[in-house]
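Only a single protein chain was left out; the remaining protein chains are all shown in position.
Lettered A, B and C in written order, each chain numbered from 1.
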Amino acid sequence: MPAIDLNSDLGEGWAGVAVADDDAMLQLVTSANLACGGHAGDADARRNAVRAAVDAGVVIGAHPSYVDREGFGRRAMDVPGPVLERQIREQLEALLDTCDGVPGAAVRYLKPHGALYSRILADADQADAVARVAAAHELPVLALAGVPGSAIQRACDRRFVDIIGEAFADRAYASDGTLIARGVPGAVLDDADAVRARAVRLATEHLIDTFDGGTLHLDAQSLCVHGDTRGAVALAQGVRAGLDDAGVDVRPFLSPS
Amino acid sequence: MPAIDLNSDLGEGWAGVAVADDDAMLQLVTSANLACGGHAGDADARRNAVRAAVDAGVVIGAHPSYVDREGFGRRAMDVPGPVLERQIREQLEALLDTCDGVPGAAVRYLKPHGALYSRILADADQADAVARVAAAHELPVLALAGVPGSAIQRACDRRFVDIIGEAFADRAYASDGTLIARGVPGAVLDDADAVRARAVRLATEHLIDTFDGGTLHLDAQSLCVHGDTRGAVALAQGVRAGLDDAGVDVRPFLSPS
Amino acid sequence: MPAIDLNSDLGEGWAGVAVADDDAMLQLVTSANLACGGHAGDADARRNAVRAAVDAGVVIGAHPSYVDREGFGRRAMDVPGPVLERQIREQLEALLDTCDGVPGAAVRYLKPHGALYSRILADADQADAVARVAAAHELPVLALAGVPGSAIQRACDRRFVDIIGEAFADRAYASDGTLIARGVPGAVLDDADAVRARAVRLATEHLIDTFDGGTLHLDAQSLCVHGDTRGAVALAQGVRAGLDDAGVDVRPFLSPS
Partner (left out) sequence: MPAIDLNSDLGEGWAGVAVADDDAMLQLVTSANLACGGHAGDADARRNAVRAAVDAGVVIGAHPSYVDREGFGRRAMDVPGPVLERQIREQLEALLDTCDGVPGAAVRYLKPHGALYSRILADADQADAVARVAAAHELPVLALAGVPGSAIQRACDRRFVDIIGEAFADRAYASDGTLIARGVPGAVLDDADAVRARAVRLATEHLIDTFDGGTLHLDAQSLCVHGDTRGAVALAQGVRAGLDDAGVDVRPFLSPS
């Protein structure tokens, strides 16, 4: 029986403002990447998200970012490795502190956010900063599947950090396994049927169609879904329903604690 | 035939991140309060929101705030009047600049955001700062209806600035016409039927039930609806449908340009 | 032999930008209030400030603030007590984490920053939030001396938290012991000789002249000096030299660890 994890970025609100529909998403996913204040989130949002995740039985991961609330962590930045390492560690520790106060809560993995997530595929210095923090806390790193020689893969291998491969059913793929940049027309899919079909094929056959008409073999242990617009939630609901209907076991890649 | 305007806070995204579902809301409302960078929004979000509002035939208002992106403008602040005046003027000018670049776009009114909106009911110094900017640009101010002796009412009267009265169908009212604070249980209504019924009664009978069981007479020219969660959009859709079904003419209080 | 502590706000730089001249100030003071990210400071600034303070033998205190980098923590804010408590605790924990990594470093007291420092003289809810954090970490609170019935005094008394009284030689005092607001002409003294004389008189006679021509008795254990402009550093140097010349023992109110 095929199995896959569903993850989503949550806890990104701040000052009482919601960015994504966390409640809706926690009914769908099995892992939650919680914002740690670098790109979004504050102490209250973090606490609420941790509690809601524990209540929903969803596994908690840290979602650190470039320190860039102004740009929501979506802008690639030149930051020296040692500075980046301290920033990521500090964000992780903020989430660990929050989890300390909630019975049953634990941080189980680390998924870099936004531009940092993409940058560490190629930037060895920044990738190693991520791997150093993950190694110190003995956490696996959730990173783009299907890019075996990536800088983050090499950094994690060197430091004995596990990598969990992640895929995106709603993003177009280049034939080398990287994502087509958001700015390119067609890079983000919004056809619910197409996204659902891609998700099911990924989970059951480990295959995904590429932007140039080919097919890519992808071994992903987790599938990312978004909840930041009504359309995104509907898409995620379609993905979940499709996986359930296809008999895929939607389950976390790790236990919650 | 009874008539009322529907307004909503839009353009609050930044760095490509959406806070509210602007597209859904522009199908429902007749006036759009556009974020000016004080609490949210950036140049791109502003330009997109102005274009979408013009396309939808929705009237544009400026939605200036305390300069507090960290708190989304929701924290009341002690800011001296002259400083506040410059901050509001600067935000308004940012929106005016954006409108300059979009054919058919014009700023037609000014609605203070969040904590500033509440504060100017009682704070004469800050209320006058708002009124000075409105007077200089000859714009009416959208403010809470039913508080006739408020500081903002007096400041606007003194400076010959028009006040447009606004009501909230999804907020509990005290018997003096002020809103019950968000923290109080029951202060925010989420029962779609109740909110819809309150909106229709407000538009047709100018009456609203108060928190303490009484009834308040409210002459509001505009009704505020929110779009920052899926539940909020559904609520707003119910309000619009209710008004349409009740034969209320949902129309802006001013022409778009 | 009279004795007094000299304290200053340090570690307020961020992104490599210096706000105050920390190196110059660490030669003068015996206690350093270190920014914790609420109004200024980042992980690097904090680490550098902690190291420099340890090297200089200066006692370290936490300097938490309203979460308001946009306003440098200088704007009074309406924040509910439980939210404020979490924000202060989180800032304190960030500094504790930094101190963990520096041999010989320890956080020994807590001094609220800016508008929060003033607000807790009268706001019982916010004062108690400060006192709760101080009590949980068994730290004394550095607060304005000479306001015996203040809200922060009462909150600390209730929770068995020690209060250390602080005075300002360069600020004008009202006859009730509160500071004249910055906006008032004459509220901030910049005459080096006058400031020096006031500091010496405070340390040796426990007296300070008031704004209205009277004299106030003030038992302060610590004197605050600033380092954010060249003039401020010169003023602080004058204060230190004056105290030394007058035979005052300039020493911390607590040991560094």
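Quick note on the criterion: contacts are C-beta pairs under 8 Å (C-beta built on N, C-alpha and C of every residue); 3 or more make two chains touch, one makes a residue touch a chain.
This structure is a prediction, so every number in the text was calculated from the model and none was measured.
Peer 1: Among A:R69, A:R89, A:H113 or A:R132, exactly one should touch the missing chain; which is it?
Peer 2: Final answer for the missing-chain contact: A:R69.
Peer 1: Among B:D78, B:E93 or B:D162, which residue is in contact with the omitted chain in the full complex?
Peer 2: In the complete complex, the chain left out is touched by residue B:E93.
Peer 1: With the missing chain put back, one of C:S175, C:T215, C:T229 or C:S257 would touch it. Which one?
Peer 2: That would be C:T229, which touches the missing chain.
Peer 1: For chain B, enumerate the residues touching the unshown chain of the complex.
Peer 2: Counting only chain B, the missing chain is touched by 42-44, 47, 67, 83, 86-87, 90, 93-94, 97.
Peer 1: What chain A residues would touch the chain not displayed?
Peer 2: That gives, for chain A, the contact residues 67-71, 75-80, 115, 183.
Peer 1: If you put the missing chain back, which residues of chain C would it touch?
Peer 2: Residues 14-19, 21, 24, 40, 69-72, 74-75, 228-230, 233 of chain C touch the chain absent from view.
What we mean here is this: only the chains that are shown with their structure count from here on.
Peer 1: Where the centres are mean C-alpha positions, what is the separation of chain B from chain C, in Å?
Peer 2: 41
Peer 1: Would you give the residues of chain A that are in contact with at least 2 other chains, written as numbers and ranges?
Peer 2: None at all.
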